[in-house]
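A single protein chain has been omitted; all remaining protein chains appear in their positions.
And then chain A:
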(Lines give C-alpha, C1' and ligand atoms only; values in the text may rest on other atoms or scores of the structure.)
Protein backbone atom coordinates (compact mmCIF):
# COMPACT_ATOMS: atom_id res chain seq x y z
CA UNK A 1 0.00 0.00 0.00
CA UNK A 2 1.16 3.48 -0.82
CA UNK A 3 1.29 5.76 2.19
CA UNK A 4 -0.51 8.90 1.01
CA UNK A 5 1.78 11.87 0.81
CA UNK A 6 0.96 14.49 3.42
CA UNK A 7 1.08 18.18 2.75
CA UNK A 8 4.26 19.27 4.49
CA UNK A 9 3.82 21.37 7.64
CA UNK A 10 5.46 24.77 7.93
CA UNK A 11 9.17 24.44 8.33
CA UNK A 12 10.56 24.31 11.87
CA UNK A 13 12.99 27.24 11.90
CA UNK A 14 15.08 25.65 14.67
CA UNK A 15 16.02 22.60 12.66
CA UNK A 16 18.93 22.53 10.30
CA UNK A 17 17.92 21.94 6.69
CA UNK A 18 19.06 18.48 5.71
CA UNK A 19 22.16 18.61 3.54
CA UNK A 20 21.72 16.76 0.26
CA UNK A 21 23.49 13.43 -0.09
CA UNK A 22 23.61 11.32 -3.21
CA UNK A 23 23.28 7.67 -4.13
CA UNK A 24 26.38 6.11 -5.68
CA UNK A 25 27.19 7.62 -9.03
CA UNK A 26 29.27 6.99 -12.14
CA UNK A 27 29.39 3.34 -13.11
CA UNK A 28 30.91 3.09 -16.56
CA UNK A 29 30.81 5.01 -19.79
CA UNK A 30 28.65 2.27 -21.28
CA UNK A 31 26.13 2.79 -18.50
CA UNK A 32 25.78 6.42 -19.56
CA UNK A 33 23.88 5.23 -22.63
CA UNK A 34 21.26 3.96 -20.24
CA UNK A 35 21.31 7.31 -18.44
CA UNK A 36 20.79 9.05 -21.78
CA UNK A 37 17.76 6.83 -22.40
CA UNK A 38 16.52 7.56 -18.87
CA UNK A 39 16.73 11.28 -19.59
CA UNK A 40 13.90 10.76 -22.06
CA UNK A 41 12.19 8.04 -20.02
CA UNK A 42 13.02 5.29 -22.48
CA UNK A 43 13.68 1.69 -21.47
CA UNK A 44 16.71 0.68 -23.53
CA UNK A 45 19.13 -2.19 -23.19
CA UNK A 46 21.98 -3.46 -25.30
CA UNK A 47 21.10 -6.21 -27.77
CA UNK A 48 23.78 -8.33 -29.42
CA UNK A 49 23.81 -7.67 -33.17
CA UNK A 50 25.23 -11.10 -34.05
CA UNK A 51 22.41 -12.78 -36.01
CA UNK A 52 22.84 -16.11 -34.24
CA UNK A 53 22.95 -14.51 -30.77
CA UNK A 54 20.66 -11.44 -30.37
CA UNK A 55 20.80 -11.78 -26.60
CA UNK A 56 19.70 -8.87 -24.44
CA UNK A 57 22.34 -7.55 -22.04
CA UNK A 58 22.14 -6.25 -18.51
CA UNK A 59 23.99 -4.49 -16.98
CA UNK A 60 25.65 -2.39 -19.67
CA UNK A 61 28.87 -3.91 -20.91
CA UNK A 62 31.39 -3.71 -23.74
CA UNK A 63 31.11 -7.30 -24.99
CA UNK A 64 28.19 -9.72 -25.29
CA UNK A 65 27.78 -11.89 -22.20
CA UNK A 66 26.84 -14.85 -24.43
CA UNK A 67 29.14 -14.71 -27.46
CA UNK A 68 31.73 -12.04 -26.55
CA UNK A 69 30.89 -10.01 -29.67
CA UNK A 70 31.46 -6.27 -29.29
CA UNK A 71 28.55 -5.50 -31.62
CA UNK A 72 26.12 -4.40 -28.93
CA UNK A 73 23.34 -2.05 -30.01
CA UNK A 74 21.17 0.05 -27.67
CA UNK A 75 17.52 -0.63 -28.40
CA UNK A 76 14.12 0.13 -26.94
CA UNK A 77 13.02 -3.17 -25.43
CA UNK A 78 10.01 -4.45 -23.54
CA UNK A 79 10.10 -3.39 -19.89
CA UNK A 80 7.82 -6.20 -18.72
CA UNK A 81 8.76 -8.98 -16.37
CA UNK A 82 8.01 -10.93 -13.26
CA UNK A 83 9.02 -9.98 -9.74
CA UNK A 84 10.79 -13.08 -8.46
CA UNK A 85 12.30 -11.82 -5.19
CA UNK A 86 12.20 -8.81 -2.88
CA UNK A 87 14.36 -7.56 -0.08
CA UNK A 88 14.15 -4.63 2.31
CA UNK A 89 17.30 -2.71 3.15
CA UNK A 90 17.16 -1.51 6.74
CA UNK A 91 20.60 -0.01 7.02
CA UNK A 92 23.29 1.03 4.61
CA UNK A 93 26.81 2.39 4.60
CA UNK A 94 25.71 4.81 1.89
CA UNK A 95 24.43 7.96 3.57
CA UNK A 96 21.76 8.63 0.96
CA UNK A 97 20.07 5.26 1.48
CA UNK A 98 20.77 5.25 5.21
CA UNK A 99 18.65 8.40 5.47
CA UNK A 100 15.83 6.78 3.50
CA UNK A 101 15.54 3.26 4.92
CA UNK A 102 13.64 1.03 4.81
CA UNK A 103 14.26 0.77 1.08
CA UNK A 104 12.86 -2.07 -0.98
CA UNK A 105 14.77 -3.84 -3.70
CA UNK A 106 13.66 -6.63 -5.97
CA UNK A 107 14.78 -8.99 -8.67
CA UNK A 108 12.74 -8.88 -11.85
CA UNK A 109 13.02 -11.55 -14.50
CA UNK A 110 12.44 -9.66 -17.72
CA UNK A 111 10.36 -11.29 -20.46
CA UNK A 112 13.22 -10.55 -22.84
CA UNK A 113 15.78 -12.54 -20.85
CA UNK A 114 17.91 -10.87 -18.23
CA UNK A 115 17.11 -10.69 -14.54
CA UNK A 116 17.73 -7.29 -13.03
CA UNK A 117 18.01 -5.86 -9.54
CA UNK A 118 15.78 -2.82 -9.22
CA UNK A 119 14.00 -0.43 -6.88
CA UNK A 120 10.42 -1.36 -6.04
CA UNK A 121 7.14 0.45 -5.89
CA UNK A 122 5.55 -0.19 -2.50
CA UNK A 123 2.48 -1.92 -4.02
CA UNK A 124 4.47 -4.84 -5.39
CA UNK A 125 4.83 -8.33 -3.94
CA UNK A 126 6.70 -11.38 -5.16
CA UNK A 127 5.03 -13.00 -8.16
CA UNK A 128 3.57 -9.74 -9.54
CA UNK A 129 3.72 -8.94 -13.22
CA UNK A 130 5.61 -5.65 -13.39
CA UNK A 131 6.93 -3.09 -15.79
CA UNK A 132 10.26 -1.44 -15.28
CA UNK A 133 10.92 2.23 -15.76
CA UNK A 134 14.36 3.60 -16.48
CA UNK A 135 14.92 6.90 -14.70
CA UNK A 136 17.67 9.17 -13.46
CA UNK A 137 18.35 9.10 -9.74
CA UNK A 138 19.60 12.05 -7.70
CA UNK A 139 23.10 11.36 -9.02
CA UNK A 140 21.92 11.65 -12.58
CA UNK A 141 22.54 7.96 -13.19
CA UNK A 142 20.16 5.42 -14.62
CA UNK A 143 18.25 3.29 -12.15
CA UNK A 144 15.40 0.84 -12.72
CA UNK A 145 12.22 0.84 -10.71
CA UNK A 146 9.46 -1.76 -10.95
CA UNK A 147 5.87 -0.50 -11.18
CA UNK A 148 2.60 -2.41 -11.16
CA UNK A 149 1.18 -3.10 -14.63
CA UNK A 150 -2.04 -1.37 -13.64
CA UNK A 151 -1.57 2.10 -12.23
CA UNK A 152 -1.85 1.88 -8.44
CA UNK A 153 -3.94 4.31 -6.43
CA UNK A 154 -1.80 7.31 -5.46
CA UNK A 155 1.00 5.59 -7.36
CA UNK A 156 3.04 8.80 -7.59
CA UNK A 157 3.02 9.25 -3.80
CA UNK A 158 5.30 6.24 -3.41
CA UNK A 159 8.45 7.46 -1.69
CA UNK A 160 10.92 5.53 -3.83
CA UNK A 161 9.19 6.70 -7.03
CA UNK A 162 9.00 10.30 -5.82
CA UNK A 163 12.78 10.26 -5.29
CA UNK A 164 13.10 9.74 -9.06
CA UNK A 165 10.51 12.26 -10.19
CA UNK A 166 9.97 16.00 -9.83
CA UNK A 167 6.28 15.80 -9.10
CA UNK A 168 4.70 19.25 -8.63
CA UNK A 169 2.34 17.86 -5.97
CA UNK A 170 2.73 19.87 -2.72
CA UNK A 171 5.54 21.88 -4.26
CA UNK A 172 5.95 25.62 -4.78
CA UNK A 173 6.79 26.73 -8.25
CA UNK A 174 8.15 29.87 -9.83
CA UNK A 175 7.22 30.64 -13.44
CA UNK A 176 9.53 33.44 -14.48
CA UNK A 177 7.48 35.32 -17.09
CA UNK A 178 3.81 36.20 -16.66
CA UNK A 179 3.82 37.96 -20.02
CA UNK A 180 4.62 34.84 -22.00
CA UNK A 181 1.33 33.64 -23.53
CA UNK A 182 2.01 30.19 -22.04
CA UNK A 183 2.12 31.45 -18.42
CA UNK A 184 -1.58 30.95 -17.73
CA UNK A 185 -1.68 27.41 -19.15
CA UNK A 186 1.47 26.50 -17.22
CA UNK A 187 0.16 27.86 -13.93
CA UNK A 188 -3.20 26.15 -14.39
CA UNK A 189 -1.67 22.76 -15.23
CA UNK A 190 0.73 22.94 -12.30
CA UNK A 191 -2.05 23.79 -9.86
CA UNK A 192 -4.15 20.95 -11.24
CA UNK A 193 -1.16 18.69 -10.66
CA UNK A 194 -1.26 19.59 -6.98
CA UNK A 195 1.24 22.44 -6.72
CA UNK A 196 0.79 24.37 -3.48
CA UNK A 197 1.64 27.79 -4.84
CA UNK A 198 2.62 29.06 -8.25
CA UNK A 199 4.59 32.28 -8.12
CA UNK A 200 4.51 34.03 -11.47
CA UNK A 201 7.14 36.66 -12.19
CA UNK A 202 5.79 39.85 -13.68
CA UNK A 203 8.05 42.35 -15.42
CA UNK A 204 7.11 45.98 -15.99
CA UNK A 205 3.84 46.15 -14.10
CA UNK A 206 3.48 49.63 -15.63
CA UNK A 207 2.60 47.96 -18.93
CA UNK A 208 -0.65 45.95 -19.22
CA UNK A 209 -0.85 42.51 -20.83
CA UNK A 210 -3.79 40.35 -21.88
CA UNK A 211 -3.63 37.43 -19.43
CA UNK A 212 -3.10 39.31 -16.19
CA UNK A 213 -6.70 39.07 -15.00
CA UNK A 214 -6.86 35.37 -15.91
CA UNK A 215 -3.66 34.65 -14.02
CA UNK A 216 -4.85 36.56 -10.98
CA UNK A 217 -8.11 34.62 -10.97
CA UNK A 218 -6.29 31.30 -10.41
CA UNK A 219 -6.44 30.21 -6.78
CA UNK A 220 -2.85 29.53 -5.74
CA UNK A 221 -1.18 31.95 -8.13
CA UNK A 222 0.85 34.79 -6.67
CA UNK A 223 2.16 37.46 -9.00
CA UNK A 224 5.62 38.63 -7.96
CA UNK A 225 7.85 41.29 -9.43
CA UNK A 226 10.55 39.78 -11.65
CA UNK A 227 12.36 40.92 -14.76
CA UNK A 228 15.06 38.50 -15.89
CA UNK A 229 16.89 41.32 -17.68
CA UNK A 230 17.24 43.28 -14.44
CA UNK A 231 19.81 41.81 -12.07
CA UNK A 232 18.54 43.72 -9.05
CA UNK A 233 14.99 42.48 -9.61
CA UNK A 234 16.18 38.86 -9.89
CA UNK A 235 18.30 39.21 -6.76
CA UNK A 236 15.48 40.80 -4.80
CA UNK A 237 13.02 38.05 -5.62
CA UNK A 238 15.58 35.35 -4.87
CA UNK A 239 16.33 37.03 -1.57
CA UNK A 240 12.66 37.02 -0.62
CA UNK A 241 11.45 33.76 -2.16
CA UNK A 242 14.53 31.74 -3.12
CA UNK A 243 14.01 29.36 -0.20
CA UNK A 244 10.41 28.74 -1.25
CA UNK A 245 11.03 27.75 -4.85
CA UNK A 246 10.95 23.98 -5.23
CA UNK A 247 10.63 24.03 -9.01
CA UNK A 248 11.73 26.92 -11.19
CA UNK A 249 10.30 27.11 -14.69
CA UNK A 250 12.08 29.62 -16.87
CA UNK A 251 9.64 30.48 -19.62
CA UNK A 252 11.03 33.97 -20.22
CA UNK A 253 11.72 34.34 -23.89
CA UNK A 254 12.43 37.14 -26.34
CA UNK A 255 11.77 36.12 -29.91
CA UNK A 256 11.77 38.02 -33.17
CA UNK A 257 11.98 36.62 -36.68
CA UNK A 258 15.14 37.18 -38.69
CA UNK A 259 18.76 36.23 -38.92
CA UNK A 260 21.83 38.32 -39.70
CA UNK A 261 21.41 40.27 -42.95
CA UNK A 262 17.73 41.13 -42.72
CA UNK A 263 18.05 42.93 -39.41
CA UNK A 264 21.01 45.16 -40.10
CA UNK A 265 21.74 45.76 -36.42
CA UNK A 266 22.28 43.84 -33.20
CA UNK A 267 19.36 45.41 -31.31
CA UNK A 268 16.96 42.48 -31.19
CA UNK A 269 19.90 40.07 -30.93
CA UNK A 270 20.95 41.88 -27.75
CA UNK A 271 17.41 41.57 -26.39
CA UNK A 272 17.38 37.88 -27.28
CA UNK A 273 20.64 37.32 -25.46
CA UNK A 274 19.54 39.48 -22.52
CA UNK A 275 16.42 37.43 -21.93
CA UNK A 276 17.20 33.98 -23.30
CA UNK A 277 20.84 33.67 -22.23
CA UNK A 278 21.75 36.25 -19.59
CA UNK A 279 18.28 35.88 -18.09
CA UNK A 280 18.96 32.23 -17.38
CA UNK A 281 22.37 33.09 -15.98
CA UNK A 282 20.97 35.77 -13.67
CA UNK A 283 18.27 33.41 -12.44
CA UNK A 284 20.80 30.65 -11.88
CA UNK A 285 23.18 32.90 -9.98
CA UNK A 286 20.38 34.13 -7.76
CA UNK A 287 18.14 31.08 -7.27
CA UNK A 288 20.40 28.05 -7.67
CA UNK A 289 22.19 28.44 -4.32
CA UNK A 290 18.95 28.32 -2.32
CA UNK A 291 17.56 25.50 -4.44
CA UNK A 292 20.66 23.33 -4.27
CA UNK A 293 20.72 23.85 -0.51
CA UNK A 294 17.17 22.56 -0.20
CA UNK A 295 17.26 19.50 -2.44
CA UNK A 296 16.80 17.08 0.50
CA UNK A 297 14.30 19.25 2.37
CA UNK A 298 11.48 16.73 2.79
CA UNK A 299 8.24 16.41 0.84
CA UNK A 300 8.64 19.81 -0.80
CA UNK A 301 12.35 19.65 -1.42
CA UNK A 302 13.73 21.65 -4.32
CA UNK A 303 13.76 19.24 -7.25
CA UNK A 304 13.83 20.79 -10.67
CA UNK A 305 14.97 23.67 -12.79
CA UNK A 306 13.10 23.74 -16.07
CA UNK A 307 14.27 25.62 -19.15
CA UNK A 308 11.75 26.13 -21.92
CA UNK A 309 14.02 26.19 -24.96
CA UNK A 310 13.42 26.23 -28.67
CA UNK A 311 14.26 22.98 -30.43
CA UNK A 312 16.29 25.24 -32.73
CA UNK A 313 18.81 25.45 -29.91
CA UNK A 314 20.06 22.19 -31.45
CA UNK A 315 20.28 23.41 -35.04
CA UNK A 316 19.88 26.89 -36.46
CA UNK A 317 16.62 27.80 -38.12
CA UNK A 318 17.67 30.69 -40.40
CA UNK A 319 14.14 32.17 -40.44
CA UNK A 320 14.66 32.77 -36.71
CA UNK A 321 18.43 32.66 -36.99
CA UNK A 322 19.39 35.05 -34.23
CA UNK A 323 16.76 33.67 -31.85
CA UNK A 324 18.08 30.18 -32.57
CA UNK A 325 21.60 31.33 -31.73
CA UNK A 326 20.49 32.79 -28.41
CA UNK A 327 18.79 29.49 -27.60
CA UNK A 328 21.91 27.56 -28.55
CA UNK A 329 23.76 29.72 -26.04
CA UNK A 330 21.07 29.05 -23.45
CA UNK A 331 21.18 25.36 -24.20
CA UNK A 332 24.93 25.27 -23.67
CA UNK A 333 24.51 27.19 -20.43
CA UNK A 334 21.89 24.68 -19.28
CA UNK A 335 24.52 21.97 -19.59
CA UNK A 336 26.83 24.00 -17.39
CA UNK A 337 23.98 24.45 -14.91
CA UNK A 338 23.40 20.69 -14.94
CA UNK A 339 27.00 20.14 -14.01
CA UNK A 340 26.89 22.76 -11.28
CA UNK A 341 23.65 21.44 -9.80
CA UNK A 342 24.67 17.79 -10.06
CA UNK A 343 26.07 17.67 -6.55
CA UNK A 344 22.69 18.66 -5.13
CA UNK A 345 20.51 16.31 -7.15
CA UNK A 346 18.33 19.18 -8.41
CA UNK A 347 17.43 18.15 -11.93
CA UNK A 348 17.85 20.53 -14.83
CA UNK A 349 15.04 19.74 -17.25
CA UNK A 350 15.22 21.02 -20.81
CA UNK A 351 11.97 21.32 -22.69
CA UNK A 352 12.72 21.59 -26.41
CA UNK A 353 9.74 23.20 -28.03
CA UNK A 354 8.79 23.48 -31.68
CA UNK A 355 7.36 26.72 -33.11
CA UNK A 356 4.79 28.01 -30.65
CA UNK A 357 1.26 29.24 -31.28
CA UNK A 358 1.90 32.96 -30.72
CA UNK A 359 2.15 36.33 -32.46
CA UNK A 360 5.76 35.80 -33.56
CA UNK A 361 5.02 32.52 -35.35
CA UNK A 362 1.64 33.68 -36.66
CA UNK A 363 2.53 33.57 -40.40
CA UNK A 364 4.08 30.10 -40.07
CA UNK A 365 2.06 27.10 -41.20
CA UNK A 366 1.04 24.47 -38.63
CA UNK A 367 1.96 22.36 -36.76
CA UNK A 368 2.61 24.80 -33.94
CA UNK A 369 2.63 24.11 -30.23
CA UNK A 370 -0.36 25.56 -28.36
CA UNK A 371 0.29 26.78 -24.82
CA UNK A 372 -1.94 24.05 -23.39
CA UNK A 373 0.11 21.30 -25.04
CA UNK A 374 3.37 22.74 -23.79
CA UNK A 375 1.95 22.98 -20.26
CA UNK A 376 0.59 19.43 -20.33
CA UNK A 377 3.84 17.92 -21.65
CA UNK A 378 5.93 19.90 -19.20
CA UNK A 379 3.88 18.79 -16.19
CA UNK A 380 3.87 15.19 -17.43
CA UNK A 381 7.65 15.31 -17.73
CA UNK A 382 7.99 16.55 -14.15
CA UNK A 383 5.66 13.83 -12.91
CA UNK A 384 7.52 11.21 -14.90
CA UNK A 385 10.95 12.47 -13.83
CA UNK A 386 12.34 13.21 -17.28
CA UNK A 387 15.31 15.41 -18.09
CA UNK A 388 14.87 16.05 -21.85
CA UNK A 389 11.44 16.64 -23.34
CA UNK A 390 10.53 17.39 -26.94
CA UNK A 391 7.18 19.11 -27.41
CA UNK A 392 5.37 19.16 -30.73
CA UNK A 393 5.76 17.26 -34.00
CA UNK A 394 8.48 19.56 -35.29
CA UNK A 395 10.54 19.25 -32.12
CA UNK A 396 10.23 15.47 -32.20
CA UNK A 397 11.24 15.43 -35.86
CA UNK A 398 14.24 17.68 -35.25
CA UNK A 399 15.26 15.50 -32.31
CA UNK A 400 15.15 12.34 -34.43
CA UNK A 401 17.20 13.93 -37.19
CA UNK A 402 19.66 15.45 -34.72
CA UNK A 403 20.27 12.08 -33.07
CA UNK A 404 20.72 10.52 -36.49
CA UNK A 405 23.21 13.10 -37.80
CA UNK A 406 23.64 16.71 -36.68
CA UNK A 407 25.51 17.51 -39.89
CA UNK A 408 22.86 16.13 -42.22
CA UNK A 409 20.27 18.09 -40.25
CA UNK A 410 22.35 21.24 -40.61
CA UNK A 411 22.60 20.61 -44.35
CA UNK A 412 18.85 20.20 -44.50
CA UNK A 413 18.15 23.39 -42.52
CA UNK A 414 20.62 25.54 -44.47
CA UNK A 415 20.21 24.25 -48.00
CA UNK A 416 18.95 26.61 -50.68
CA UNK A 417 15.94 24.39 -51.24
CA UNK A 418 14.80 24.79 -47.63
CA UNK A 419 15.30 28.54 -47.67
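Here is the rule we go by: a contact is a pair of C-beta atoms (placed from the backbone, for glycine too) under 8 Å apart; a residue touches a chain by one contact, two chains touch by 3 or more; residues count from 1.
Here is the rule we go by: contacts and distances are computed from a predicted model.
According to its UniProt entry, is the unseen chain "Quinol oxidase subunit 3", "Kynurenine formamidase", "Orn/DAP/Arg decarboxylase 2" or "Co-chaperone protein HscB homolog"?
"Kynurenine formamidase"
Looking at the full complex, which residue from A:167, A:211 or A:227 touches the chain that isn't shown here?
A:227
In the full complex, which of A:10, A:29, A:90 or A:207 touches the chain missing from this view?
A:207
Please output the residues of chain A touching the missing chain, sorted low to high.
204-208, 225, 227, 229-233, 256, 265, 267-268, 271, 359
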